[in-house]
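Would you mind keeping the following structure in view while I ask a few things?
Missing here is one protein chain; the remaining ones are kept as they sit in the complex.
Moving on to chain A:
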Amino acid sequence: MNTKERAWFLLFTVPLLFIFTTVVVVPFTIGIFYSFIAWDGISANPKTFVGFKNFIDLFRDEQFYSSAWHTVKFTVLSLLGVNIVGIVLSLLVTSNLKVKHAARTMFFLPNLIGGLILGYIWKFIFSDVTTLLGEKTGMDVLFFNWLLNPQSALYAMVIVFAWQMAGYTMLIYVAGILGIPDEMLEAAKVDGANLWQRTTRIIFPLLMPAFTICLFLTLSGAFKVYDINLSLTGGGPFKATEMFAMNIFNEMFTFSHYGLGQAKAIIFFIVVALITLLQVVITKKREVQM
């Protein structure tokens, strides 16, 4: 590269690199140092270096374990819910029906509404609409205030998350299905394969790339969930639905344990990075070449 080319290179890249470094790279690096420090967030108070104490403490923190467990449970259930609903919807809207375009548009709509707003809408449904329906129909086994029971509150979160994400994964599966050549399905039909065989033996294997993407999106989305958590359950009842992200937020900004909270945030990063990388590697291996 000569001087002139280097000047152009810098002119084009430096503005974004500067912003990106100050917003992401520097805070991330400082964050590693913060995790070895005890501090209450008030700038007049001292920051004391405590070594690995925060990391030892967080592994003794029962609330941290239980929020990790809730997050894992929520993530597994969400993965299943989002992807099963997404695949079913995608099969429906790739049929020959005339309403398929309208249906596709409608199924995708919830994805545009932010998690905070969605949580508030469903809060009304799970707390008041269900109770009123229970009184009216007498079916109080199904219709009760879902948000007051630790178990059902977690399921409520899964339902809202699935409602938000299913339309998104549907679109990706639709693109995958439309990418399968018609001749291949026709040939299978001629050879006597029925609808079930065509779906499980041809469509599903060829959908693996779409599956990789959807798993990646739902996995990282569910693991990092915060907005729905805040507006729908607020972590309650009795912290039974407090997820990883909320636990970190509260540790820092509610209890003012900045060092401990940051140590949790670093662990959170490592776990998120490992899971998503592992998942991509595993599903990539299983993709079929056409």
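We take it that a contact is a pair of C-beta atoms (placed from the backbone, for glycine too) under 8 Å apart; a residue touches a chain by one contact, two chains touch by 3 or more; residues count from 1.
We adopt the following convention: contacts and distances are computed from a predicted model.
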| said: Can you work out the missing subunit's protein name as recorded in UniProt? Choose among "Tat pathway signal protein", "histidine kinase", "Peptidoglycan-associated lipoprotein" or "Sugar ABC transporter permease". | reply: "Sugar ABC transporter permease"
| note | Which of A:72, A:148 or A:175 touches the missing chain? It is A:175
| message | Using the document's contact rule, name the residues of chain A that touch the chain not shown here. | response | 1, 8-9, 11-13, 15-17, 19-20, 22-28, 30-31, 34, 43, 92-93, 95-100, 102-110, 112-117, 120-122, 124-125, 128-129, 132-133, 136, 163, 168, 171-172, 174-175, 209-210, 213, 217, 224, 226-227, 230-231, 244-245, 248-249, 252, 258, 261-262, 265-266, 268-269, 272-273, 276-277
